[in-house]
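One protein chain is absent from this view; the other protein chains keep their places.
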Amino acid sequence: MSMDFFLTTMRQLLAGLPLTLNLGILSLFGGGCLALLLNLMRVTRTGNAVASGYVFLFRGSPLLIQIFMIYYGLATFGFVRHSFLWPFFREPYWCGLLALILNDAAYTSEILRGGLRAVPKGAVEAARVSGMTWPTVLRRVILPIAFRQALPAYSSEVISMLKATALVSTITLMEVTGLARALVSETWRAVEIFLCAAAIYLALSLIVTQATAWLERRLSPWQFEGNR
Amino acid sequence: MTFTRKALLTFGVAAAAFVLAGAQTTFAQDKKTYVFATEGAYPPFNMTSPTGELQGFEIELIAEIAKRSGFEAKVISQAWDGMIQGLVDGKYNGAIDAVTITDKRKEVVNFSLPYTTGGSNFVVLKDSGTELPGNGSNIDLADKAAAEAAVADIAKALSGKTVGVQVSTIQSTFLTQYLADKGVTIRTYQNGPDVYQDLTNGRIDAAMAATTNIAAFLKKNADKAATTGPSFKGGVMGSGAAVAVQKNDTELKPLLDKALKSMSEDGTLSAMSQKWFGLDVTPKL
Partner (left out) sequence: MWADLDLLGFGPDGWGQVLLHAAVMSLLVSLAAFAFGIVLGTLVAWARTGRSRLLRSLAGLYTAVMRGVPDILVIYLFYFGGRQLVTAVGTALGFAGPFDISGFLAGMLAIGLISAAYQAEVLRGAYQAVPSGTIEAGRVVGMTRFTLFRRVIVPQAMVTAIPGLGNQWQSVVKESALVSVTGMVEIMRQVTVAAGSTQEHFLFYAAGAVLYLIITTISGQVFRIIEHRGLRGQLAGER
């Protein structure tokens, strides 16, 4: 691969990076909120069943089929096309983002559930006794502890989501992978171009890995003091 | 500890060698069998029946060619994305999937004689209000002046709208080259049928495809959709569909050409076209 071709390809592919990051970050944010909601639902018995069913459906089937169901599947129904939601479902971007959010929520809710289980009862009771309201307890005590517990597993989920954005190229979105596919069809130099795209994702995942390692140290200094 | 780790390694290497040995498949196959790839989802050229059987104009065509040239034709299904690359890599001997002859493709593969005359159109939904000028005329892209004038009119009509097209097709090259920088949004799809699906769903304002392929779509949707604007040929639109063969092939192309020529001469090719397209789309060879 000549240096020239490499640089041109990289420049063309990096044009898709904003969309990749946009989809990755927004789906993590939306998925995180939905995951929290799913976990709050688990308090009641019906809510628990609904949350379990949701997790079962979205973790048991491939993301690609979920994307196609939302993009092509929903549009086959006339009532969807004629509803007020159509401007939303008409756009591949919103369909892709919705699929990513729904999928991420299922995985994140399981990670969060593990983290929540690790919150000591005593900490919650102490907070209640000292007069905190439930929302404050959730915000100041439960979530920080659960988040710290779930951080290693969550960093894998962040990387997974960044990788998963590559699949929305199948519904015409031009993020890094979409641009790579378009370039391949123009030049037939598949291996070089896909390697360039792979390098971009690899760099992103390394950044996430480093950032979580730093965050882990930040959030639990006492565990690392002995190393000094 | 080292003992067991060595045992692990031995086990792993042995299993890996076993897997690789499986990768070595037959290469000294019967000389008389040629493998052709098709998408199986581009009616009426090729399609898949509910029982998984490949059917269509091209399936019948290659069977007839094989009969006349005395070889065995095995048709396999392969996604369009990767079709040409698979041929270059030697995964099959030919691609018979409405592949249009273009100069760019000629750099990596060879072609038989064409079996359609080519031509591409825009198609829109009737109630969408999108209409292109130059209905029914023919534009040869090799004629620069005429092409530019026609494209300028179309760009005006499509400005701010979205056109759908299948990836890696001559139509997508055309759109990218002539309309992408004129305010027209181009959306590329992996599979041919998805373009029409999104057109009927109203996600795109127009679609572009081979005239022959559009004809098959209109057969089922004549009440809803119609072609609009001129038909494009020549230049990046190439010169008709043909069987793509490997670049270094010397034996298959002559067989294909001879059979196609004889089929054109005795009217078999036209008859097949009538059967599948309802009109004669074949050239005189």
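Residue numbering begins at 1 within each chain, and the chains themselves are lettered A and B in the order written.
We take it that a residue touches a chain if its C-beta (ideal position, glycine included) is under 8 Å from a C-beta of that chain, and two chains touch if they have at least 3 such contacts.
All of these numbers come straight from a predicted model, not from anything done at the bench.
Peer 1: Give the residue, chosen from A:Phe5, A:Phe68 or A:Trp86, that touches the chain omitted from the document.
Peer 2: Reading the full complex, the residue touching the unseen chain is A:Phe68.
Peer 1: Of the listed residues A:Thr44, A:Thr76 or A:Ser220, which contacts the missing chain in the full complex?
Peer 2: A:Thr76
Peer 1: What residue numbers in subunit B mark contact with the hidden partner chain?
Peer 2: Given the touch definition above, subunit B has residues 1, 3-9, 11-13, 15-17, 19-25, 27, 37, 40-41, 47-48, 50-52, 76-79, 81-82, 85-86, 89-91, 191-194, 197 touching the missing chain.
Peer 1: Please identify, in ascending order, the residues of subunit A that touch the omitted chain?
Peer 2: 56-57, 59-66, 68-69, 72-77, 156, 159, 163-167, 169, 177, 180, 184, 190-191, 194-195, 197-198, 201-202, 204-206, 209
One rule holds in what follows: only the chains that are shown with their structure count from here on.
Peer 1: For subunit A and subunit B, what's the span in angstrom between their mean Cα positions?
Peer 2: 36
Peer 1: So in the complex, which bits of subunit B are touching subunit A?
Peer 2: For subunit B paired with subunit A, touching residues are 81, 84-85, 88, 108, 164, 167-168, 172-173, 187-190, 194, 197-198, 201-203.
Peer 1: Residues of subunit A touching subunit B in their complex?
Peer 2: 72, 75-76, 81, 90-92, 170, 172, 181-182, 185-186, 188, 190
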